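One chain of protein is taken out of this complex; the other chains stay put.
Chain lettering (A, B and C) follows the sequence in which the chains are written, and residue indices restart at 1 in each chain.
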Amino acid sequence: MAEIQLLGFFDEATATAEGVDRLRRAGVSDESVSVMTGVPYRPRMLRRPAIASRIATFAGIGALVGVILGLAVTAGTYLLYPLSAGGQPLIPIPPTLIIVFELTMLGMMWAAFGGFFVVNRLPVFGKPPFDERIVEGLIGVQVVVEERRASEIEHLLREAGASDVRRFDQAARANEATWMKFMGGLGAAATLALIAVLLLSFEVIKIPFPTNMADQVSVAHLQGPRLAAPAEAVPVQGPVFIAGQPAFASVASSPASIQRGQVLFGINCLMCHGEKGQGNGRLAAYFNPKPADLTGEKVRAYSDSDIFLVISLGRGQMPSLAENLSPASRWDVINFVRSLQK
Amino acid sequence: MAEQAKFDSPVWNRPLPEDAELAAQVREVREKHLLQDARPPREVAEKVLGPMARLGRVFWLAFVVLGGLTATWLVTWAYQASQGMGVTGLNRTIMWAPYIINFVYFIGIGHAGTFISAALRVLKFDWRAPISRAAESLTVFALLVALTMPLIHMGRVWKFYWMIPFPNQRQLWPDPRSPIFWDMTAIFTYLSCSVLFMYLGMLPDLAIAREKASGWRKRLYTALALGWRGTEREWKNLDTTLNIFSYGIIPVMFSVHTVVAWDFAMTLQPGWNSSIFGPYFVIGALYSGVGAVIIIMAILRKALHLEYFLRQEHFNAMGKFLLVLSFTWVYFYFNDYLIPWYHKEPILTVLFRLFSSGWAAPFWYTMLFANIVVPWATLWSRKVRSSIPALVGVAVLVQVGMYIERYLIVAVALGYPELPFNWSVYVPRLPEILITVGVFGFVALGVTVLSRLVPIIPIWEVVEGQLLHGTRRIGRAIFPAKTEAD
Amino acid sequence: MTERISRRDFLRLGAAGSATGVLAGCTSPRRWVVLEPFVRPPEQQVSGIATWYATTCRQCPAGCGVIVRLMNGRAVKLEGNPEHPLNRGKLCARGQAGLQMLYNPDRLSGPLVQSTRGSREFSAIDWNEGINRLFQTLQKAGPAVAVLGGATMSDHLFDLFSRLLAAVKAPAPVMYDLYTELGGYRMLAQAMGQVYGRAAVPAYRLGEADVVFSFGAEFLGTWTSAVRYGVEYGAFRSQPYGKRGLLVHFEPRQSSTAVTADDYFAIAPGSEGLVAGALLRLIADGNLGLPGRAESARGLAPSLDVEQAARECGIPVDALQRWARRFAEAEHAVAIPGGALAGSSNGMHAARAIEALNVVSGSAPAGVNISPLDLGLARKSLNTFADVQSLIARMRAGEVQVLLVHSANPAFELPEAAGFLEALAKVPLVVSFGAMVDETAVWSDLILPDRSYLESFGYEVVSPDFGSPVVSSQQPVVTPVFDAQATGDILLTAARGIPAAAAAMPWDDEVDYLSQIVAGLPEAAYPASTPEEKRARFRQHGGWWQAPAAAAPTPRPQPFTVTAQRAAFDGNESDYPYFLHVYPSVLLSDGRGASLPLLQGVPDPMTTIAWQSWVELHPATAERLEIRDGDLLRVTSPHGEIVAAAYVTPGIRPDTVAIPAGQGHQDLGRFACDRGSNVVQLLGAALTDEGGGLRWNGVRVALARTGKRIATASLESKVGVTEGLGYE
Partner (left out) sequence: MSELETRLLDRGQSAAAAPKTELPSHKWTMLIDLDKCTGCNACVVACHVENNVPIRSEREVIRGHGQHWIRIERYWEGEGDTQRATFLPMLCQQCSNAPCEPVCPVYASVHSERENLNLQVYNRCVGTRFCGNNCPYRARSFNWFAPQFEGPITEMLNPDVTVRSGGVMEKCTFCVQRIRRSEEDALVEGRPLREGDVTPACAQTCPTSAIVFGDRSYPESQVARRLGGQREFQVLEHLGTAPNVYYLKAGGSDGGAG
């Protein structure tokens, strides 16, 4: 049973109300009738039943979400980053109230806006019955009737005072499926945008923007060429060597000392002398002559004091490590080297 | 065209009484009141949409000039960001000034739009109908500018997103203790809801424009109107949503400027840490905002030939409004002044001396003259209020006065911390002058362009008002009367 | 693999120095800032081990011990050497800024020659050629060689210069600079010689003093050893059992010493001696103080009318009376003669009068011990301005073939009236050893840039000597930053070709020379047995000194007389209504600090002005002449004129204007040149009554507005500090 849509045009409200009344008397249900106006006529004026709006529900839920978000942003931040500021308590209540208030209002209004779209199924897809004359002040009464009653109803409308009646076929209606797809697409786009922003904010996608202080001029010279210690100058920590005397302040070999020495060896020596001190570190290939085999006969024959001097002053291609190792640390390394020789 | 005559229903073409005397009275009422002067909706729409689409030479000239100012703003900002904040006149004592003055000023301007739309809607002041959208558009652009001001003012603006609570690699969020965070939340809420509010109210008008326009405008309005048809359900939902927004946005509006005031009041700076700053700033904001709306109304009326919509009654009402706000503002200002004055707090005494007889005296007296003397001396007169040039003159003075007031609070008071060794005076330099001029240009450009893109007069609200308003005869006199439909 | 990693690359790797960095194969200091920076201040991370070297500060002649913090071979911080007996771990602003002497971007790299003097068109030559030129000229010149040195020249260099000059039978080096002239070093030493029999810069112990009178001695700012006096002053203010010494300061201008004083009198310029005389008179006539004081005073007090003297000085008589009593009654009372005396015509009279107060109170300065310990090493002695004048006369007479200038900048520091530049034209070869192009280097033919003091060896016998002698060690803390050569080595190299000099200077290089000197020192406070160890410990500890002796011998005064003498001034009162008060800037000293941005950019304590020079005026003067801060004034004296910006301050007498020395360079690098004006241009070349000093504190000036203004680069808010909250 095919249905057809009629759109009757009335000049003013009284005639429209009359038309609506007649439709009702003719057995057309209120649900089948809809009024379109360019001005917000109240339903009472047109003898239409009152309409309840569900927007307030949306707004209420939105406000609730806002409260939760507000609490999450504030208390959540305080708990995640327990940083003290200004002698305030970890969770300061007054600032929290401000944020919660703002986010509540934000949630309420955004939800109302969203609700407005959902309830009205905006944007409208498809071509539901409409006529330009409605925006010019005419009142349109849209009636959905079975095709066979079409002319009866049209007549009824004209009798009530309709200046014109247009017929629209079944196809002229809003396409809710497209609307659902559109909203789904919108959601997907929003999710994608969120992911994109997350990728950026976690620097998975890194924009090569200078971060200023990462390239530090104050430590730049730590990378630059090591400057040799001035010849014949004696640091405050004491001379490395005085003719006729052994090297100073040796540290007795102990498990703790050897352990420290191992760590320091790993930092300062391993890359050339190798893990076991056999002169086969990763950089050994670049050197000629090769770095010394610390477990070899030659080094075994050195006195501790000699090794101390080599570390302190450097020898051949080996640089002085005086800046890297304090005198006590040098002895730790020597103790470790001696342990390698065993 | 014969067909069309049928649409002109008696609602819009109300006949004059037969009696010549009564007819004259009715004519007078119609001349005075827009909502009494009913015209067919088609004609009303034409009065809005017609001039809107006609882009004359004046428009293009304004577009080029204001666009140039906007470009100046952006270029200067880029220069400042690349060189460092040192190009401004800020110094080690006065670390805030030009951009924060603008920030407070533009947030203030942004207040009037919503106030007029939402508060007057809630209070059912129907005369606001033709004004509201212009005021809202001013709000939107002023807030946009206000939002950029703290960014322009930042030392490392490229790190602005560190102030946004969003999960990131730094694993650190902004601190909700900071008034700046409050500010951002409040302004974001206010700006986004203002835009949504404005858009919602515009939907039926966009539908009208969709039907009337052609070419690219038709496509634009078709997309923007979202298929609005004006069914009874749509109208009801729109009404509910607008009511929710109206009630919601009013406290937000108050909170925004209160929070802005707290930016100052939370500090230990003498002259700033006053507990009355919140309400005082809100009133100050409304004061300058209503003034700004008056100026925009006058300009739009001239540029878009809106004499039919914007009548003396509107200017008169806005003038009254300005006067009331002036009273209120003075009340708060006096409060803020009197109490420290009475306490003789030393550092504030220095400030008062500075205002009354120091180098800041010319500014202070100009401010008092513009904000108090002139409005009080003139706005009581209906003649002044109804004369557009006079009222605009007063409104411009109020803008000057309120800008100086912000300058005195932000730039001058900040120069007088408790340790006198560090006192300082802020003198603006070229970059901030260019940026300030530029953002004024941008706001003007925004309103100018928007007024040519969307119906700047809410057609449906005017038509609805005309529907609900009529005359009532008591004895031999005719009076305007209103139907309370809700 | 045949390609070899360069030493530099290797060092880069080695220098990364941190375990995780190297092991992970990424050797970047970024590590310190990239991993953690967004949640924690980077200062939470510290990296590397610092090396410290002890050496001697050469920013002024005092010779404070410093230790230098090195990170990766770069000197990053100077601190006082806590072991050093002079400064005890403390350092002044100038000392702290020393690193910028080392790393100054305007330092010269390699020797330069200038074909036309004053053209500033230098061409680079290599070191051999430069030294050769010096050698050849020295060889030809015979005894016609002169050396003009400054007080910051290291003593070892002075010794080498002296030996060279003695070997060629030339007169001894002339050691003179503006800083010591303004500090009155030479004049005060002369006065000490007259009073105690040994001419040495006096050193006053304040640690136990009850009352200290300072007569224009800015001992907390620039005078002799401001750091040591700071240490003394700290002890003076909080003595055991809650005792706190009182400081009274007499000076026409409020210096920072005046500010810290308990009582301050803005006395008329040149009246310090009169004040001291009046105090003596009051003690003598009033029979004041502890037993014996008045008797002692009676023998020394000059004949004068106290009331008239008080009027002339500008001190109320009752205040004088009060302080005379206080001084006489105090167990430890010290009177300090300041540098300003040196520039007054009556300076020697005044110094004797002030020292007479010390004789009365029985608190002679340290450092004037009659028999100092013989250390077997040379120490420089300063010359008077009269000696400089005779050098100039020799130059003018063509008796100087080569002039060597080291640590001095006579073209900047000497008044035009001295005629230095004209005389210079008669010298065929002028050699400057300046590390930067200063005003004198501009008028020289050859520049052989010396190393900065943080790159070179040396020793310095500390002066003033606070009780026991100290030989401060100087050693390089970094390898040379610029291509500069130690002047000592240059002299030794050049001397090798001159037979007489070669015999007097038989060392391979200056390190060899120093080793021998140090080996000859007596036993030190720290243990060291062999000569090698002595040398090493000398450098390690930063010098040689002995454990403090139980009691230093108290010097006995010689018979001397005190006379009250009025100071003379150039210019009559009607044409030149204001006294000119010249003082060394606390930061720039006599101008040698002007090349360091750290000293230029830090505000002067009294005016808070940075980067500029100024004329201090009393508000009454300013009001009369309608002068505001920043007005450019033409300051005219009988000898010259300069233009400088006004600074109105209550801290000066209304009849006096004060201008700091230090600015007004035409050269000396980008930070110094074309800033402010040089006050020396206002001075004449007249000598003081006694002692042959430059009478720099005896000039009157006139002020006139030029109509131009500059913005004052001050830190203070003038309104804030003068008007304040208005309720005090």
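Everything below uses one rule, namely that contacts are C-beta pairs under 8 Å (C-beta built on N, C-alpha and C of every residue); 3 or more make two chains touch, one makes a residue touch a chain.
These numbers were taken from a predicted model, which means no experiment stands behind them.
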Which displayed chains the unshown chain touches: A, B, C
Selected from A:57, A:88 or A:254 as touching the chain missing from the view: A:88
Among C:92, C:191 or C:462, the residue in touch with the chain that has been omitted: C:92
Among C:152, C:194 or C:254, residue touching the chain not depicted: C:254
Touch with the omitted chain, as defined above, among B:76, B:93 or B:448: B:93
Residues of chain C in contact with the chain not shown: 18-20, 33, 36-48, 71-72, 74-80, 87, 89-97, 99-100, 102-105, 220-221, 226-231, 233-235, 237-244, 254, 256-257, 259-260, 262, 264, 266, 481, 586-587, 597-606, 608, 610-612, 650-651, 670, 675, 711-716, 721-722, 724, 728
Where the missing chain touches chain A, by residue: 81, 83-88, 92, 211-213, 216-222, 259-261, 263-264, 267, 325, 329, 332
Absent chain, residues of chain B that touch it: 83-86, 89-96, 150, 153-157, 159-160, 162-163, 170, 172, 174-175, 177-181, 184, 263, 266-269, 414, 417-422, 424
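The working rule: only the chains that are shown with their structure count from here on.
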Touch-based graph of the chains, sorted into line, ring, star, complete or other: complete
Length of the line joining the C-alpha centres of chain B and chain C, rounded to whole Å: 67
Chain centre separation (chain A, chain C; CA means) in Å: 61
Centroid spacing, where centroids are CA-atom means, of chain A and chain B in whole angstrom: 34
Touching two or more other chains - residue numbers and ranges from chain A: none
Sequence positions of chain C contacting 2 or more other chains: none
List of chain B residues in touch with chain A within their complex: 6-12, 40-42, 45, 156, 158, 161, 165-169, 172-177, 181-182, 185-186, 188-189, 192-193, 196-197, 200, 204, 207-208, 211-212, 226-241, 244-245, 248-249, 251-252, 255, 259, 460, 463-464, 467, 485-486
In the complex with chain C, residue positions of chain B that touch it: 93, 169-172, 346-347, 349-350, 353, 419-424
Parts of chain A lying in touch with chain C, wherever the complex brings them together: 213-216, 219-239, 242-245, 263, 266-268, 270-271, 283, 285-288, 317, 319, 321-326
